[in-house]
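One protein chain omitted, others in place.
Chain lettering (A and B) follows the sequence in which the chains are written, and residue indices restart at 1 in each chain.
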Amino acid sequence: MTRFAGRPLLNWAALAAAVAALIAVPEFVEIFTLMQFTLFAAMGVLALSLGFIWGYGGILSFGQTAFFGLGGYAYAVSVINLGDSTGAIGIAIALPAVFAAILGYFVFYGRISDVYLGVITLTVTLILFNVVNATAGDEYRIGAAALGGFNGMPSVPTFNMPGNPSMVLDPTQGWYATGGALIFVYVALRLLLRSPFGRIAVAVRENEVRASLLGYDPRLIKLGVFVVGGAVAGLGGALYVNWGAFVSPTIFALSLSAEIIIWVTVGGLGTLIGPVVGCFMIQYLDSQIGTQQTFNSNLALGAILIVFVLLLPQGLIPTLRTLAGRAIAAPSRTAAKTTVAERPAEARQ
Amino acid sequence: MDLAFIIALDVLNGAASLVLLCLGLAIIFGMMRVINLAHGEFVMLGAYATVISANAGLNIWIAMLVVAPLFVGVVGIVIERCLIRFLYGRLVDTMLATWGLSLLIVGLVTTLYGNTIKGVPTPLGGFSVGAYKSSYYTLFLAAVALVMLALVYVVMRRTRFGLVARATMQNPGMAATLGVNPSRIYMMSFGIGAAITGLAGGLLAPVSGVVPTMGAAYVAKAFITVVGGGSAILAGTASASGLFGLINQLGSYFTTPVFGEVILFISAIILIRILPQGISGRFFKGSL
Partner (left out) sequence: MTPPVPLLEARNLTMRFGGVVAVNNIDFTLREVELRCLIGPNGAGKSTFFKMLTGQLTPSAGTIAFRGTPIAGAASHEIARLGIGIKTQVPNVFNGLPVRENVWLAARRRNTPVQAKRLVDEILEKIALTPRADDLVGQLSHGQRQWVEIGTVLAGEPDLILLDEPAAGMTDEETVRTAEIIREINQTRALIVVEHDMQFIKMIAKTVTVFHQGQILMEDKIDAVMHDERVRDVYLGKKVAA
C-alpha cells in the first residue's frame, strides 16, 4: 500500500497511458486483431479475480471458472429474457457473488483447510459443468432462454448502450466496453486494497491468528475477498459471452481453471498487474500455437507452469521489479519499503 | 430380486473402481502429503500403455496387469526424481507443478497419438441374471481391488519396506539417523503409488473411453475419496470408496449417470464439511 500511496503521480501516469491505449488501439489494428484484444481483456478481468483472491486473500481457488461460467450463463439467460444487456450485466455480477457467498460461508465458516479448499472449488466446478452439460433438451429453459446442454446457447445478444437495447455495440465499442471494464476493475481493486478492508484482508493473509487476536474475524474477511473475486469473475464471464455471442459448458472447463492459475503464476502472485500481463502473454502464445499443428498447446502450458514453479516462483512482474530496483540502485530505504506485493512465498504457505 | 442383484453388482463395480483409482493416491497423498494433480494422467498413461501394447499384439492380461503398472511406475519414479523431490513440504507449489505436469502429459500424449485411439474389447464376456445382463469383468475388477487392498496391507504391515516407509513419513529426520535413506523411500513410495494408479488405468481401459483427457474425470473423484477417507490409507480408502460407490450408483440408477456423479460430488463436499478428518479420522483412528 505504502508503495503506491507514495507514488501517486506515477499511478496517474500509468492510468492515463492505459486509457490512451484503450482509445488508440482501434485506430491501429484490424478488426480481427481488435476482437482478439477484446477477448484478452475479458480474460484479463478473470485473471484479476484470481490474482486478487489468491495474491491478497491467500485463497487458492481451483475453480474460479465456476464464477466465470455462472456469470456467462447468467448474462446469457438474463439478456435473452430482459432484451437489454444493462441489467443482465448486473445479474452476471450479482449471481456469482451470491454463489461465492454461499460457497465461501460453507468453506470458511466450516474451518475447512486450505488444501481442501482447492479440492472443493475444483469439485464444485465439475458439478456445474456436469449439470449444465446435462441440460440439453427443451424442458431445460429459464424463461425464454433454452440452456442447450452441451450444445451451449448460440446467438446470445451482445452488449447494447445502457438502457437502449436498439443500439447494439459494434466491435470497436465492444472493445471500449471490455478494455474499459478491465481498467475499471483494476483501479477498483487497487482502491479496495488501500481501503481498511483491503489492508485487513492482507493482514489476514499474512497472519490469520494475529488478525483474530486483534479482533478481526478472518472468516468474514476471507468471505468478503472471495465474494469480490466471484463478482469480478462473473463480470469477466459476461464480457466473454459478449465477445463470442455464445456460451457453452466448456466455460466451466478445468483446463481454463488451470490456465488462470498459470496466468497468475507466470505474471506474479501478489500483484494485480502481473496476472493481467501473464494472461495476455499466455493467451497470445496460445493463439500462436493454435495456428500450427506440430504440438499441442497443453504441452507448452504445462511446461511453462513447471518451469515457473521450479525456477521463477515469484513470477515475471515481481522479478522484473526486483531487477529494476537493483538496476537503478535505489536507496536501501526504498528497497526496504517493498510491501507484501513482493512476498508471494508467504501467500502460498 | 434380479434387479437388486444387478444394482448390488453395480455398486460393487463402482466401489471397486474407486478403490483401484484411489489406492495409489492414498499412498502419494495420504502418506506422503504430496498433492498430485497429475493423478488422472497416471490413470490415462496406464490405459494408453495397455491399449497400445494390446493393439501391438500383446496378450491383454499381460498388457493390463504387467505393462501398465510397470510403465507408470517407472514414469512415476522419473517424475519424482526430476520434479517432486524439489517440492516436498511446499504444498501449493507441488499442486501447481503437478497440474503443469498433468497438462504436459495430456499435451504429449495428444501430440504423439492424436485425440483418439483404438480401444480394446472387454474380456471375459457377460452373464445374465433374469432379464438383466452383467459382465464377469465387473467381478474381476472387484477381485483385483480386494487383492490390491490386501497386498498393500501386507506390504505396509508385514514387510521391512512397509515399516521403514511408515517410519520415514512420520519422521524423515529420525529415520535418516537410523540409517534409512529418506530420499530413496520417498522415491519408492511415489513409484509404488504411481504403479498402482497405472494398474487402475490398465484395468479401466477396456471399460472406459481411452482419450488423452480422460484423467480429468478421475482426479477430482479420486481426491474427494481420499480426502473423505481420511488419513488411514486402507480403512479410509476402502470405506470412502464403498460409501461413494454406493451413492454414485444409486444416484445414477434413480436419476441419470450425470446426476449420479453430481450427487456423489455434493455428498463428498458435505462429508468433508462434517468430518474434516475423514471417515477414518472419525471411526478408524490409528488403523492403517
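The definition used in the following text is that a contact is a pair of C-beta atoms (placed from the backbone, for glycine too) under 8 Å apart; a residue touches a chain by one contact, two chains touch by 3 or more.
Just so it is clear, the structure is predicted and the values come from calculations on it, not from any experiment.
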item	value
Visible chains in contact with the missing one	A
Option touching the unshown chain, where A:Ile53, A:Ala66 or A:Ile200 are the choices	A:Ile200
Contact partner of the left-out chain, one of A:Ala144, A:Leu191 or A:Leu214	A:Leu214
Where the missing chain touches chain A, by residue	1-2, 196, 199-200, 202-203, 206-207, 209-218, 333, 336-340, 343, 346
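The rule is simple: only the chains that are shown with their structure count from here on.
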item	value
Footprint of chain A on chain B - complex, ascending	35, 83, 86-87, 90-93, 95-97, 99-108, 110-111, 216, 220, 223-224, 227, 256, 258-259, 261-262, 265-266, 268-269, 272-273, 276
Complex contact set, residues of chain A against chain B	60, 106, 110-116, 118-120, 122-124, 126-127, 130-131, 133-134, 254-255, 258, 261-262, 265, 294-306, 309-310, 313, 348-349
